[in-house]
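Removed from the display is one protein chain of the complex; every other protein chain stays in position.
Think of it as A, B and C in the order they're written, each chain with its own count starting at 1.
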Amino acid sequence: MRGHVLRRLPSALLILFVASLVIFAVLRLVPGDPATSLAGPDAGPETVAAIRERLGLDDSLPSQYLHWIGGLLTGDLGPSYAIGGQSADLISDGLGATVELTAAALLFVIALGTAFGVLGATARRGWVRAAVRALTTGALAVPPFVTGVLLVLLFAVLLKVLPPGGHVSLLTAPDLAVQYLLLPALCLALPSAAVLGRYLKDGIERALAEDYVRTATAAGVHPRRLLWRHALPNALPPAVTLLGMQTGHLLGGAVLVEAIFAWPGLGQLAEQALTRRDYPVVQDLLLLLVTVFVVVQLITDLVYAWLDPRIRWE
Amino acid sequence: MTELYPSMPGRLSRRSALRSAGGGALLLGFGLAGCRSAVSETGSAGQEGSAGPRRGGTVSVAINSDFTPSLLFAQSSQSYQHRLIYNTLTRYDDRLTPHPELATSWDYAADGRSITLRLRSDVTFHDGRPFTADDVIFAVKNLQNPARAAQLRSTAAVITGFDKRGDHELVLRLAHRVNNLFDLFEFMIITDRNSVEEALKGTRLNGTGPFKLTKWSPGSGLSFVRNDAYWLKDRPYLDAVEFRVVSQADALVSSLRTGQSQLSFQVPGRNLAVLKDHPDLTITPYDTGAGATYLGVNTTIAPLNDRTVRQALAYAVDRDRLLAQSLGGYGLASAAPWPKSSPAFTETGRTHYTHDPANARQLLKSAGHTRLDLPLLHLALPGDTAVAESLQYDLKQAGVHVTLQPTDPATAQKNLISQKMPALWTMSHGFAQVQPSTLAVSAYPFNEARNTSKFHSAEYTRVVQQAWTSPATGAAAGRLRQEISDILLDEAFIIDLVIRGNVQIAARRLHGVTLNKFSYLDLDHAYLAG
Amino acid sequence: MTASELLEVRGLDVEFTAPDGAAVRAVRDVSFTLRRGETLAVVGESGSGKSTTALALARMLPGTGRIRAGQVLLDGQDLATAGPQELRQVRGARIGMVFQDPMTALNPVLTAGAHLDEALRAHGRGRDKAARRARAAELLDLVGIPDAGARLDDHPHQFSGGQRQRILIAMALAGEPDVLVADEPTTALDATVQDQILTLLGDLNRRTGTALLLITHDMGVVARSCARVLVMYGGTVVEDGPTAEVLTRPRHPYTAGLLAAVPRLSAPSGTRLTGIPGAPPDLARLTEGCAFAARCALAEDRCRTATPPLAPTPAVPGEESGTVRAACWPAAERHEPLPAAPPPVPIDRPRPGAVVLTAEKLGKTYRGRGRRGRTVTALDGVSLTLAAGETLGIVGESGSGKSTLARVLAHAHPSDSGTLRLGGRDVTRPARRELHTVRRSVQMVFQDPYASLNPRMTAGEIIAEPLHAFGIGDRAGRARRVEELLLLVGLEPGAAHRRPRSFSGGQRQRIGIARALAPEPSVLVCDEPVSALDVSVQAQIVGLLTDLQRDLGLALIFIAHDLAVVRQVSHRIAVMHRGRIVETGTADEVCENPADPYTRALLAAAPEPVPAAHLPRPRNTQVPA
Partner (left out) sequence: MTATAPLPATGKRPRTAPRHPYRAALASARGRTGLVLVALVVLAGLLAPLLAGHSPTDQSSQSLAPLGTPGHPLGTDDLGRDLLARLLYGTRADLGIIVLSVPLGALLGCLFALLAAVHPVLDTAVQRLFDLVLAFPGLILALAVTAILGPGRLPVVLVIALAEIPAFGRLLRGGILVEREREYATAARVGGSSRIRVLTRHILPNAADPLVVQIAVSLTVAVFVEGAMSFLGVGVRPPQPTLGSVLSQSVPYLSDAPHFAAGPLITVTALVLGLSLIAEALNREIRR
């Protein structure tokens, strides 16, 4: 396992390096200017010049890049231009909320996806399969910004059982935090759950057609065990890879969902920072997300190997 | 962030029982059924009592964008916390008559070249340091710094000398007479001069205001608690105030509908319809006007350099429909920038241009055009897009075919202040709600020296300068205001569409909320009825 | 029904729904009985319905399969109508099943122990996990897995193919069933391993008294393992009787034809087998009448109009009457054995000419994937020569390196060491241009006619591909050549426009041969060209290759694992083992007087279709056909 991690390290670092270049370049290509957005709508040129001077935006691009990377290597993520405070503080504040949201969404994805997949593949009753199909289709067809508003209308406005948005840290008040977490996590999870459900359904159907399931059936194994013990474990490894991909989507999708549920996470921070051209925050944040993705990929590989004994022994 | 949720009242009502049941069903597996609910009652009150003012309670304010410390000294879209943490020297009433705040009284010199301010002596900052004239001197000098990006810098820059007479009396000497000094006093927050850099980073905001900032959670909100040593006796009533960042309009509405927030000024007009009939909420439009939606015209681009063409555009737009459909009916359709409360407001000015496509076509024809193709820049936000679409349709009826250019705010801002706007754009401007002269010296679109429309006219410059440096009241002032209005309407480089007032949505139990002219939230006298 | 009759199948009809919605009767009116402790073989070719019959017993039919009519009585309980709960109690506990492919029949993510544990707990065998584990170890030991206790925690991929089949057998035995249904249990295995597995099954039958129902296509396996045999064709039972009797004196022309088509190890080199002409029937299109009628030399009019019932046949000399039943109108009236098939005909083939291909000390290692980079030596100093018009047979079991050798000879893969000469030129590592000419003279026929033809191209395109690659002819010329080649391999020219899917296995292999012949090679490397084909078809393809060699003067490399086929077609044989050639010699010499112990083991393990005890020396015998 350590060997695997070590082997992947150089290419992971390469990705991060290229990503940092791309992020830096793209941000400079985007029109707009941190100084003008910071100056406010009625500022004159002298105000803008003063701000540019203060932020070091008149330095050459390579020197700005090196300054950023140098800072990162020494653990200094730099100050936020526009939002206020240090980039590191902003990101660590948002990271907690986003990790809570993504993790909860991931749980939903796994739970709902498995339910969709298993029911879709094995349910005998036609209406159950139809319901699963309706749910998965709906989850993919209705965009999160509509799902989110509908969920809020239903659970917060009509039933008044859950808050419409906002965030309480799991660390300070877990009981309340969970109530804030439910709707956004569900909203974020639905499309991915539908994708996972389809994938698992397909995998389970495939696995159930395999010879080894016939072997087990011939041994008199109960259909329930055929599903959970024989078919599902074989459908899982590829689903884990998919889940790894979906984690990226969840982090990306957070931009929308966080806005709808007033969730103070990285998605909101990213959007805010990008809107104000807060270069250090956007740069740090995007690089962080790329890092997370790379790490998730690595974890996915390890979990895959753990789930599939054939990989372990190769 | 600890106190963003009000706690659950003790007695189990039918509704809360229902909620526990529903919530419990939903929380299945979390083992939380029967625990505290995160669904708040409408505003949590202190003790039971009558409908009169009373102490206690927490008010949650929903804001659509977070506090930006670096813009502490500029007017940004979010200045609500300014008057909670800080005070200003004076405060206007609706008729633009200043009233004492930290300044108890003032005297203008006869030539208008200096003013003597007498300050309250019983004021301390949150850290206990007494407030003195030095703090005022610092505040003025601070705004003179271009890096602060203060819109009223030009007015602050007129103050050239400070004569301190003891700790609580101060004479400000002016380079020349200006008539919007009290705009500055309304605008300028008095901050602790020792911690201004920390304030700009958002780490420490030390003021003299009724509430102390206990925590700023970027992206999430601000928490304030009552300043027990506030100079206004027995005020404020409220124990605490929460600012909750809810950037998305629909989420903002939901937050209010569910009682999670009790106060907001930032619900877009289109979203207000759902709140209109809500039993627990009251909607209060302020007709003082905090800003106006306008159609900007780049006067250097042919054929828009022709005033007639610009006037045709002003006739082509249907302000009433725009108001009704894109802004939910909250505001005042007006061709002039002035809100009803402005001394410059006239009904003839407001209705100078009304929807008249035939006239618009006629004017275009007279200028030698039957069809124009022009770009129109707007912010890529839902409300702004709706306005732009509405304008596009109206202009098309007059033969002006515009291509929309949805643009992200940062790029738009850069184009705006670096004079790089395309032929047409639509945005909002402020500063028409105070002294009319302030508009032309502080609001960039109207600036006589340098504006986005690249409009120059010696006449405009002369009138503006004259209006700014002459007394604020009297017949001459009225005449100058009229002249400014006439020029603005006639030249039509900024075509005003709708004056947007602040629309306050508040819980029915919340009373005594006011805003100053720069949308600083004043909760000195606010209370939650029983 | 007597007490000893364990399983009785009456009038079993199984139907599938084809993708186009048509009903396909895969099994029609099958009846047989199985007594306690009996061994019964069901033999037939692809599509005969034998596997479907086996699966239908425990209602394990896949997909759209369903029992349309008939009964499956297990001690009087009709499984054809049993509910899911009852079936679960029967599966594993009363009927144990072993399937063909041990590579896919075990769950890759479960350990051997977990497999057995599942089977045990399904029937409440063993009080707790520990008890079941102990029993699992016992079972593994019983089926002959060494160090059984320690290997419980290994996963399937850590076992060899034979060991996996043993695990499957252990699983089937876990529920202590009364009958073991083994569906082609040894088809995927090497001959020596097959021998061990068959021995194991026989031992188990004797020791535990478990009845054995063995499904196979291999007459040799039948002869070796079962007392009674059921021959199936086109979904029906065509013949049923004691193995010794059926294999020596078949009543049904199909059985006779099948036996005649099986290559005998004892048949000398250079003889020709008679295959059954035609191809097995399309089940979806079967009408009334004997399914075999279209291919039967003895068919009469009634055979084509009325389905013959399975009825006792009159006794023939040397046999007591009524032991054999056959579904054949003429057989019911015949009192003597079927007319003798001609003995294997020696072919007149030209003497081998000059040496065209020489290999010296070829070596090839594959680097295993993964971090250890385990290397596998596939070829270890292999030397051989091949003359024009000569056939060199190469035999060996899986992993012996024979397929690698074929690929190296045909320049599909380069060798790591050694030299390869073609007509005296060194072509070990040819340059790009040279490789082209080398490839033109050395072509290859592949084992799997399903996998070696691009499913997206028509037969014509496939055959024309080498012509195109070597720049032979223009468009019209190529089309003519394709037509010629199709005729040469015995296909209609019209076949050019069809895709591989619409051909039968034998036809596909003919296309593969036509493709290989397209650039007019001098050497043809055939890698297991017949091992994926049914016996009756196998004989046709072998015959075709022999004919082509004679007519075109080809030098042939004929690779196979079946010694009998190799002996028949080859001038000389090379035996491969672990990447080396352990023995070479003329075909007859290697088979009659093997020098290497490995060759002897191979010969000993090859099952003969007719037990030696029942059969005089083949050369003198009238082999029935």
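One rule holds for everything that comes next: contacts are C-beta pairs under 8 Å (C-beta built on N, C-alpha and C of every residue); 3 or more make two chains touch, one makes a residue touch a chain.
Since we're looking at a predicted model, the values are computed, not measured.
Every shown chain touched by the omitted chain in the complete complex is listed here: A, B, C.
Among B:A388, B:M421 or B:A477, the one in contact with the hidden chain is B:A388.
Of the listed positions C:T52, C:S415 or C:Q509, the one in contact with the omitted chain in the full complex is C:T52.
Across A:G71, A:G113, A:P191 or A:P309, the residue that sits in touch with the chain not pictured is A:P191. Of the listed positions C:A284, C:A297 or C:A604, the one in contact with the omitted chain in the full complex is C:A284.
One of C:Q71, C:Q89, C:S160 or C:T187 touches the chain omitted from the figure, and that residue is C:T187. Mapped onto subunit C, contacts with the missing chain fall at residues 16, 18-19, 24, 26, 44-52, 61-65, 99-101, 183-184, 187, 217, 279-285, 407, 410-412, 436, 439-440, 443-444, 446-448, 451-457, 465-466, 468-470, 498-505, 508, 512, 515-516, 518-519, 531-534. Contact between subunit A and the absent chain runs through residues 11, 14-15, 18-19, 22, 26-27, 29-32, 133, 136-138, 140-146, 149-150, 153, 157, 191, 198, 202, 206, 245, 248-249, 251-256, 267, 270-271, 274, 286, 289-290, 293-294, 297. The omitted chain makes contact with subunit B at the following residues, 249-250, 253, 268, 270-271, 273-274, 321, 324-326, 379-382, 385-386, 388-390, 392-393, 403-408, 411.
The rule is short, and it goes like this: only the chains that are shown with their structure count from here on.
Compared on C-beta pairs in contact, A-B and A-C come out with A-B as the pair having more. Here the CA centre of subunit B is 87 Å from the CA centre of subunit C.
Between the Cα centres of subunit A and subunit B there is a gap of 36 Å. As a whole-number value, the distance joining the C-alpha centres of subunit A and subunit C reads 52 Å.
Residue numbers of subunit C whose C-beta contacts span two or more other chains: none are found.
If you check the complex, the residues on subunit A that touch subunit C are 3-4, 7, 209-223, 225, 229-230, 233-234, 307-310, 313-314.
Of all the residues in subunit B, the ones that touch subunit A in their complex are 1-2, 4-5, 15, 18-19, 22-23, 26-27, 30, 32, 35-40, 65-71, 74-76, 146-147, 149, 151, 200-203, 217-221, 244-248, 250-251, 254-255, 257-258, 260, 408-411, 413-414, 416-418, 427, 429, 431, 442-444, 447, 450. Chain contact summary for the complex, subunit C toward subunit A: residues 58, 60, 62, 84, 88-93, 95-97, 99, 101, 104-111, 115, 118-119, 122-123, 155, 157-158, 168, 171-172, 174-175, 368-371.
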